[in-house]
Every structure is written in structure tokens, then in C-alpha cells.
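For chain A:
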Amino acid sequence: MILNTDSTKPIYVQIAEWLENEVIAERFKDDEKVYSQYQLADLFNINPATAAKGLTILVEEKILYKKRGLGMFVAPEAKTMILEKRRNETLTKMVKDIVLEAKRLSVTKEELIQLIHNCEEEI
Partner candidate 1 sequence: MFLSNSSLFSVVKAQVKFKINAYNGLIYSLIILQVLGILLGGNAGSSGTSINSTTISLNTSTNDVSFILVSLLAISVGNLLTTKAYRYDDFSFVATRLSSNIANFIVLFIFSCFAGVTTYFSGYVMRLILHFKSTSEFVDSSSIFNNPSSFLLTIVAIITMLWLFSSIGYIAGILFQMHKLFFFGAVVIVVMLLMTGTWIRISESIFVENGSLLILIMKVIIITILLLATSTAISNRLGVRT
Partner candidate 2 sequence: MSVTSIALLVGLLPLIIGVGIVLYLVKKVNFKSKFRLNKFIIIIYFSLLIACGVIYEIIPKETNVEKLSGEELIQLQTENNSFQKSLLKLEDNKLNQKFLKEEWTHEIKGNTLSLEYNGNDPYSTGVVVEWMDTTDQKIEGKVYRTNINVYGLNLDQKLPLHNMEWTGNQLVIHEFSAQELTFDHFSNRLYSLNQILHDEEIRMVRGQTYIHLKVPKHIEIVDSLGLQMY
Partner candidate 3 sequence: MNVIDCQKVSKDFRRTNALEDITFQLTEQKITGLIGRNGAGKTTLLKILAGLTKHRSGEVNVFGKSPYNNLMVSENSILVDDQMTFPDSLTLEEVLQSAPAFYKRWDTEFASRLFQYFKLNPKQQHSKLSKGAKATFNMIFGLSTRCELTMFDEPTNGMDEAVRSDFYRALLKDYIAHPRSILISSHHLAEIEQLLEDILLIHKGRVVLHQSLDEVKEYAVAVQGLIADVERWTVGEEIIHSKRIDDQRLYVVVKNNSKLERARIEGASIQTLAASEVCMYVTSETKGGIDDVFK
């Protein structure tokens, strides 16, 4: 994968997302060791500190766990956690955008809910 350096999304976020994708695709399975910060830095041609930051995010979200002196490992149920998180985050963000747009277009709440119902039926 090539990082999008021009993107306004910070590199460490991109690294975290990439790792999540790898977990979703099951290229890293539960309790399997993931890349170290140096391997990631080499892989993506980025500063090791940035890579470490990406890993830290995932550790904080308990998707990865640390073993002292051994490295980072995929937590059990990581895939489910990621999917859960993505669902929440992406959907929430999309809904927020929809609500904002509706507000600008003076669409009422009821009308909006109606629209959602219609879409669901079509699909």
C-alpha cells in the first residue's frame, strides 16, 4: 500500500487503518504478532515514531496488545471490534452529514426518516 501523503489525514491514522484492514482481511489472525514500528517504518518509508503512534492507537483501542520484549499481538476478537467500531464511526459520521445537509435544505426530521425508509425499500 502506498500512503497518501497529500491527504489531510495524519499518517499515523492511515497506518492504524491499514493495520485494521489487514486484520479484517485476516492476514493477521488472533494472537498473531503484527509488524513492529521499525518494520512498518521500513514498509511505508515513514518515521518509526509515526508508525509507533499508529500502533499505540490500536493498543489504546485494545485491538492490539503488547507483550513485553516480544512486540505487538492481535487481540482476540479484534476483527469484531474493528467492524463494530467502523460501523459506529462511519455510520454516525454519515448520518451527521445527512442531518446537516437536511438542515440546510430545510428538510424536516419526518421527511428525512421517510427518505430513509424509501431507500431501504429500494435496496
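In picking the candidates, the idea was that all candidates are chains of the complex that A comes from, given by their letters.
Brief remarks on what is shown
Basically, contacts are C-beta pairs under 8 Å (C-beta built on N, C-alpha and C of every residue); 3 or more make two chains touch, one makes a residue touch a chain; residues count from 1.
Predicted model only: the values in this text are computed from it and were never measured.
Candidate 3 is the one, among 1, 2 or 3, that touches chain A in this complex.
Within the complex, the chain A residues that touch candidate 3 are 3, 5-6, 8-12, 38, 41-42, 44-50, 53, 100, 103-104.
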